[in-house]
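A single protein chain has been removed from this complex, and every other one stays in its place.
Now for subunit A:
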Amino acid sequence: MITAKNLEVRAGKKVLLSIPHFELQEGEVLGIMGPNGAGKSTFIKALALLEKPSQGTIFLKGKDITNDLTLDMRRRFAVAMQQPLLLDTTVFQNVAVGLKLRKLPRQEVKQKVAYWLEKFQISSLAKKHGANLSGGEAQRVNLARAMVLEPEVLFLDEPFSALDFPTKVQLLKDIKSIIQQTNTTTVFVSHDLMELKFLADTLAILMDGDLKQTGPTEEVLASPNSSTSGFINDWQSLLN
């Protein structure tokens, strides 16, 4: 689905990200794990064509899209970040915004928004103002706002990390079933191994701006390599 080669992102002279090779299969749910400041958000921004990499090539289904930070490409993706960052309007309008930007007919917007509000169990909030929601509700709106776009690739940048435990568990379950039902290719960034174990088929460990290990989630956790063992074992010891 997405291939990246020699991807490099710099801020001034500092190299934030340097990834020789990256591959995302269609239908894959890839987890990206790494400590704070590892470059996870930077990676997502590059892949989702929000910020142009300093160097390297990104392919979408074999087509080079690196210099194509164009709308058409960006509109095939959707991104939900840690902060819901809702707009100063109602829940309905927040979920509708991406469709309206694409100039979909009003009737279609209404129908799609209604469908996804229902999917995320927030239909009753439709008329509420975005500012008056709980953290969990706001994150549901944020995810509905992404899913309503029916993206070819869904990017999730720690959308659950600010939620309390029960809220997180419920939302994780819901998003998992939604991703499965829609068979959406997903890149899911988290620093929480529990979330990743639950959601991700494959796991990539990102440290110091590079992918240190990639493979099926269970495999990576069972046999970390020399670069990742310290980080993964710390997590394992905490969970067991």
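Operating definition for what follows: a contact is a pair of C-beta atoms (placed from the backbone, for glycine too) under 8 Å apart; a residue touches a chain by one contact, two chains touch by 3 or more; residues count from 1.
As a working rule, contacts and distances are computed from a predicted model.
S.K.: Between "Cytochrome c oxidase subunit 1", "Pyruvate dehydrogenase E1 component subunit alpha", "ABC-type tungstate transport system, permease protein" or "Phenylacetate-CoA oxygenase subunit PaaJ", which matches the UniProt record of the unshown chain?
M.R.: From the choices "Cytochrome c oxidase subunit 1", "Pyruvate dehydrogenase E1 component subunit alpha", "ABC-type tungstate transport system, permease protein" or "Phenylacetate-CoA oxygenase subunit PaaJ", the unshown chain carries the UniProt name "ABC-type tungstate transport system, permease protein".
S.K.: Using the document's definition of touch, tell me which of A:Ala48, A:Leu193, A:Met207 or A:Leu221 contacts the absent chain.
M.R.: Of the candidates A:Ala48, A:Leu193, A:Met207 or A:Leu221, A:Ala48 is in touch with the missing chain.
S.K.: May I ask which residue of A:Lys13, A:Lys63 or A:Lys127 touches the chain that does not appear here?
M.R.: Only one listed residue reaches the unshown chain, and that is A:Lys127.
S.K.: Where the complex has a chain not shown, which of A:His21, A:Lys52 or A:Arg102 is the residue touching it?
M.R.: Once the missing chain is taken into account, the touching residue is A:Arg102.
S.K.: Which listed residue, A:Ala78, A:Ile122 or A:Ala144, touches the chain dropped from view?
M.R.: Only one of A:Ala78, A:Ile122 or A:Ala144 touches the chain omitted from view, namely A:Ala78.
S.K.: Please give every residue of subunit A in contact with the chain that is not shown.
M.R.: 45, 48, 50, 71, 74-75, 77-79, 81, 83, 85, 87-90, 97-98, 101-102, 127-129, 131-132, 145, 149, 155
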